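Have a look at the structure below before the remarks.
Our next item is chain A:
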Amino acid sequence: MTSIETIHSAESPHVGLFVTCLVDLYRPSVGFATVELLEQAGCRVTVPQAQTCCGQPAFNSGDDHHARQLAIQVLDAFEEFDYVVGPSASCLGTIRCHYPEMFADDAALLPRIEALSAKSHELVSFLVDVLDVETVEAGFDHRVTYHDSCSALRELGIKSQPRKLLASVAGLELDELQGTDICCGFGGTFCVKYPEISGRMAADKINAVEASGADTLLAGDLGCLLNLAGKIRREGKSTRVYHIAEVLANMADGKSIGEGDD
Partner candidate 1 sequence: MSAAREQVLARIRAALGRGEPDPERTTELRERIAQHPRHIEPAFGETPRQRFRQKLEAAEASFAELETLDAVAAEIERYLEAHGAEKRIATSGDDLLRAIEWPASVDAQPWVAGSDHRVSLTTAYCGIAETGSLLLVSGEQNPTCLNFLPDYHVVVIKAEQLVLRMEDAWDSLRASTRQMPRSVNFISGPSKTADVEQTVEYGAHGPRCLHVILVG
Partner candidate 2 sequence: MQPNSRHFQVNAESALREPNLQSALKQLESGFVAGRQRCYDALPEFEALRDRAKEVLDHTLDNLDAYLLEYEARVLESGGLVHWASTPEEAREIVVRICRDAEARSVIRGKSMIGEEIGINDALEANGFEVTETDLGEYILQLAKEPPSHIVAPAIHKTKDEISDLFLEHHRGLGFTQRQTERSALVNEARQVLREKFLAADVGMTGANFLIAETGSNVIVTNEGNGDLSSTLPRVQIVTAAVDKVVPTLEDASLLLRLLGRSATGQEITAYTTFTTGPRRERDADGPGEYHVVLIDNHRSEMLGSELRPMLRCIRCGACMNHCPVYGRIGGHAYGWVYPGPMGSVLTPLMVGLDEAGHLPNACTLNGRCETVCPVKIPLPRLLRSLRSRQHLQRQNSSLARIALSLWSWVALRPRLYQLLTRPAMALLARLGSRSGGFRRMPLASGWTRVRDLPAPQGSTFQARWQQQQRDRK
């Protein structure tokens, strides 16, 4: 067992932080929480400046050309690290599962892409599965519920890992959501192309959140979180919304997502 206080060693793994464009633009605190958790777990963290978007929006829209170009940009920026880690199953799922698909016919690049994919991990699963982290030093006196993102559940097989770490947060009580394997309606461009369907899915999800009895909603993907926080605001509900990394890093003391000064 390795606790989170593991001391940095000379051979501490060198992690390239893929912060994701949504965290970069919308919620920098998640990026800092990610760095904090990685450093606590004994990693050396570098943030390459030549990073933007993983290419998923292009890929999911059938724009394979741009998707590949963006993948190559990620490859160039990150292949030097021991690991690529980021606070999003959606983006890291793209790198891990879909990059090899995109380059299946490119014999020259495929080996490099596959090597990159193999060392790319979503943050929480990296902490638990790769670094064997079992506990975190954090407190959060709230009843929370956790939304599994579809890419976490089905592309990366992440389900127990966040729950394991949340169980070690002092004061935190986890109320499970009904229908936790059902999509929240974000779906990238889906949510703006089909807002009425997406809105109904989000409404059903926040009703489930309310029914869970929790006062705080956590998830590991900012796409889902912005969608749900936006719907919670629109419906006038009071549930607070944070990225799980903020709670695990004991940094969930600022404004929640979509929370104003009033």
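As a selection rule, all candidates are chains of the complex that A comes from, given by their letters.
The rule is short, and it goes like this: contacts are C-beta pairs under 8 Å (C-beta built on N, C-alpha and C of every residue); 3 or more make two chains touch, one makes a residue touch a chain; residues count from 1.
Here the structure is a predicted model, which means the values were calculated and not measured.
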Of 1 or 2, the one touching chain A somewhere in this complex:
2
With touch defined as at the start, can you tell me which chain A residues reach candidate 2 in the complex?
19, 21, 23-32, 47, 49-53, 55, 57-64, 66, 69-70, 73, 101, 150-151, 154-155, 179, 181-183, 185-202, 204, 226-227, 229-231, 233-234, 255, 257-262
